[in-house]
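As you look at this complex, bear in mind that one protein chain is not there, while each of the others sits in place.
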Amino acid sequence: MAAHTESHNPALLHHFATEEQQRNSASFGMWIFLATEVMFFGGLFCAYLIYRRWYFGDFAAASTSINAKLGGANTAVLICSSLTVVLAIWAAQTSRRALLIGMLILTMLFGLTFLGIKGIEYADKFHEHHVPGASFSFDHEEIPGNPGHYANPNHAQIFFALYFIMTGLHALHMVIGLGIFTWLLWAAWKGRFTPEYHTPLEIGGLYWHFVDIVWIYLFPLLYLIDRHT
Amino acid sequence: MFDNFPLWPDRASSMAGKVDALYIFLIIVSGMMTLLIFTAVVYFAARYRYRKGVPAEQIEGSTPLELTWTVIPMGVFMVIFIWSAVVYFKMRTPPRDATEVYVVAKQWMWKLEHAEGQREINELHVPVDRDVKLIMTSQDVIHSFYVPAFRMKQDVLPGRYTVAWFRATKPGTYHLFCAEYCGTQHSGMIGSIVVMEPAQFEAWMSGGSGGPLSATGEKIFAELGCATCHRADTQGRGPNLQGVFGKPVQLEDGRMITADENYVRESILDPGSKIVKGFKPVMPTFQGLVSEEQVNALVAYVKSVSQSGAATGKSAAATEPEGVSGKAQGSKVQ
Amino acid sequence: MATGNIPPVEREDYLNKHYGVGSWLFTTDHKRIALLYLISITFFFFIGGFFALLIRLELLTPASDLVQADTYNKFFTQHGMVMVFFFLIPSIPATLGNFLVPMMIGAKDLAFPKINLLSWYLYIIGGIMMLHCMVTGGVDTGWTFYTPFSTAFTNTKIVEAGLAIFIAGFSSILTGLNFVVTIHRMRAPGMTWTRLPLFIWAHYATSIIQILGTPVVAITIVLVAAERALHLGIFDPKLGGDPLLFQHLFWFYSHPAVYIMILPSMGVVSEIISCFSRKRIFGYSFVALSSISIAVFGFLVWAHHMFVAGMSVYAALIFSLLSYSVAVPSAVKVFNWTATLYKGSIHYDAPMLYAFGFLGLFTIGGLTGLFLAALGIDVHVTDTYFVVAHFHYIMVGGALMGYLGGMHFWWPKISGRLYPEGWARLAALIVFIGFNLTFFPQFILGYLGMPRRYADYSHMPEFQILNVFSTAGATVLGVGYLLPMVYFLWSMRYGKPASDNPWNAAGLEWQTQSPPTTFNFPEEPVVTWEAYNYDEIDKGQKEVPQVVG
Partner (left out) sequence: MSTHSTSEHSKSPLTTYFAVWAALLLGTWLTYQASLLDLGRYNSAVALIIATTKALLVALFFMHLKGASEKLLKLVVVSTLFFLILLMALAMFDYGTRWFS
């Protein structure tokens, strides 16, 4: 979609009748794409749901071993980045080029912060041998609220597998998002966006917010299982 | 030529007739529908073929007609659904007093063990007119136990039991197929079911066996030291297993569960997953320590100490493990 | 009835506007992309067909004497993977759909032409990976990849094949996305929803499935690959996972995927039947809505593939009941097509013969679907040749008949040439006979109990005679498929030039020149008539509305 705007002048592409048609098509297309993304993550959520019901205690033990404070901080970081995205679009709508560029840079900084914190989290898990695979170990970890009960390492491994795949795919989406925003920044720098024409910003923003929404679910589901003991 | 050109499979189980009846009903229904549509298409195509100067007559459609051919098929479908569901429920509900055969599937072989202890490979001997329940599991991938003459099929999964049953009605030898693709020699994972007259079957059964499966299980039970905790009185660290099988069990998290084959199996291989109320999760897992056949024997044993009908007879056996348990404990202390 | 009204002078069209490889590889014209797809899917069709022929040859005799079991297993796996993911799913949408969707709604192109080209490249990358995978070892799990065999046991190239399907899947998603946006946003003035050709409705329904179903199989493939590489346990019972979860996720896509194949074909048949009986389709709105309901209900029925898989009895009951919900709209369609013939003025041109063939084969395929939805019978016939016969009746008898019918119907528009009618009728007949000879015996084989995916049946010689019929039929069928390819190619050079509207058909695509110009219409058409206004066309009250250029 973004590729459509290569012509310097935000001109109407030949096959659209009006600019509005072009803009509506682009945003509608993005929403449809997000629908496929929902189903993409949906398969993982379905697997998660089933195993969480089966192995609740083991999932709780595994979840408790993750640093929820880092996860919480990351949630806040993403929420802030979503705010900067809407502010960037607002800046484009009101012809504030400096603000637009500032907000885009801020968004990307938040995104990088998120990935950095994520990296710390992954490093912790790596040191604790909680990465599924040959070196995985989760022996003698008590199930929260059940003294004397130890989590089954195999079941904990399923949790960590889902944790790494879900957060990993999410992080991959963040990286792609950063790529899109780099391009948006470049285009904003060139002064391509005007109050009349800023479709790529809106499209990129939709994508960024979607990634945020996925995280809003991942945070309680992966980090906050049975924390109350 | 027609000796070797059958158009209908053997009908050799109590379910076969029921499935065939439904199948014939469906053939008639769909045959009628096909005939209706084909006749209409052929007739219209011939009757209304293009003729110069005769234009087509435009018809917009007809809601009553649409409703008719929505509602009538729906009605027919519901009849099929209910009938087929009844048949399916019969297939999936093994009769209570069925003879039990434990099946272990592996690439690419069927291993079968009668409750009485006879072991067979790729062949199963059963008496005619007796309910046989198959308790099946796989050592590796998914297989499927399929006997066309019995109209019976059930996937055999690794990691749990699936259950099927049949009641053979006609002596003879029938194909046993693996119906779920399981790797290179999938088409070689075949065998036969030999249905015998009761007298013949008894004769066959009397030939060599290492004693009933439950006795084998009892021996393993003792060897593994299970009786240390699962004592016949109530003072053990684990639940008393007498009379447990087939009964509801209250778990520590409040759930009620029926102690079926899968539950006993899970309790051996993953004891932490379902703790009986009032007990501590102290039992170690036996995953990897016992083979599928040994798990089957243990399940058969747990079952045998729970059969109420033979309660008195079994209680004698049940006292025995106590002696054995002392031994096992002793050996453990050493 | 086709008319070859030779245009006196060479006109500019989408084929002759630009020349050179680059003008094709970097084109964003939906018509050229459709042709790129046409060439590539034809290639994969013959690859898949080649495997089919080898399978049939092996099964001619009971023993596995032509090839060993491991090779045979790769044959049917690769036949399935190639045919499903690289032929049937893109077949009509990516070729005829790509070519016609914009034209039928009066648009200049799809909403996202570059994404359209991207999806062809994704398809090609996936296809090359699949070819590479097959040449360097292949896969032997069956196209269904059941775990734990695929994740922990087979040592063939699952990950590469999975990746190929993953990439091709995204091509399919992008096609669907493009269609939905185009149908919503790009319709010409006056082209209201109730004036849309049923072909468009069918593609709209198909797109819904592509958009919402494909990502689920994509993530399932990711999980299989991860499981295989790291032994996570998600699908492995030894590590606490559940192999049935794989089946749930897999069939959530792969059952609706059948409707990705058959719905567009239904759309084609609606166009053909209407045109060759010179009538508006009977019960237009019911046919249109039944497409949507097939797409929606199609998502509710997936676990009927799992009645003996170890699922709960109650779930089996629900899924069986829901399965009938998708049979109702299919039946409604068949009845409406039949009713359309009533009091028509029926022409027997090759496209119509294919449509008749579709009607017959789809009826049989659909009705045998009832057998499989019926729990008590499914237990006996699932995983046997009955299932093989059933889904070939749907996917080959249905989808492929529609595809060939559509190719003939729109060939004059695509190429600007007429195909040889006599040969085409002959081919339609050969395909119909060959198909039935191949697959009808398999219903009987299935009820007799012959399991699928058996390389060797030497202990069951009683199955041979039916297998011989089937193999004989497959050879006939093979000839039937080769014929159209030959005469289509022939007609590109030697065929009579086609007029703009050789069938005198309704529909915007016929109101522009054959072959069309790059942007389809000289100026944006304004639609003032209902779909399938054959009465107006034939009475001559209204000339076939010409968009003047």
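Here are a few things to note about the model shown:
First chain written, first letter: the chains are A, B and C, and each begins at residue 1.
Just so we're on the same page, a residue touches a chain if its C-beta (ideal position, glycine included) is under 8 Å from a C-beta of that chain, and two chains touch if they have at least 3 such contacts.
Predicted, not measured: the structure shown is a model, and the values here were computed from it.
The hidden chain makes contact, of the residues A:Thr75, A:Thr107 or A:Asn154, with A:Thr75.
Contact with the undisplayed chain is limited, among C:Leu131, C:Val159, C:Met311 or C:Leu482, to C:Met311.
Only one residue in the set C:Ile124, C:Val159, C:Leu230 or C:Leu300 touches the chain that does not appear here, and it is C:Leu300.
When the full complex is taken into account, the listed residue touching the unshown chain is A:Val85, out of A:Val85, A:Ala156 or A:Ala187.
Remark: the residues of chain A touching the chain excluded from display are 20, 23-24, 27-28, 31-32, 35, 38-39, 42-43, 45-46, 49-50, 53-54, 68, 72, 75-76, 79-80, 82-83, 85-87, 89-90, 93-94, 195-196, 202, 205-206, 209-210, 212-213, 216-217, 219-221, 224-229.
Within the complete assembly, residues 184, 212, 216, 244-245, 248-249, 252, 299-300, 302-303, 311-315, 318-319 of chain C touch the chain that is not shown.
Note that in this section only the chains that are shown with their structure count from here on.
Central chain assignment: C. Criterion: smallest distance from chain C-alpha mean to the mean of all protein C-alpha atoms. For the pair chain A and chain B, the distance between mean C-alpha positions equals 45 Å. One inter-chain figure worth recording: chain B and chain C are separated by 37 Å, centre to centre, where each centre is the mean of the chain's CA atoms. Residue numbers of chain C whose C-beta contacts span two or more other chains: 240. For chain B, residues touching at least two other chains, in rising order: 270.
Within the complex formed with chain A, the residues of chain C that make contact are 107-115, 173, 177-178, 180-181, 184-186, 211-216, 218-220, 222-223, 226, 230-234, 239-242, 245, 248-249, 252, 519, 524.
Of all residues in chain A, only 1, 3-4, 14-17, 21, 24-25, 28-29, 32-33, 35-37, 39-44, 46-47, 50-51, 54-55, 132-133, 152, 154-155, 157-158, 161-162, 165, 169 touch chain C in the complex they form. Across the complex, chain B meets chain C through its residues 1, 4-9, 18-19, 22-23, 26, 29-30, 33-34, 37-38, 40-41, 44-45, 48-51, 54-62, 65-66, 69-70, 73-74, 77-78, 80-81, 83-89, 91-92, 107, 140-142, 144, 146, 148-149, 151-155, 157-160, 162, 175, 177-188, 190, 270.
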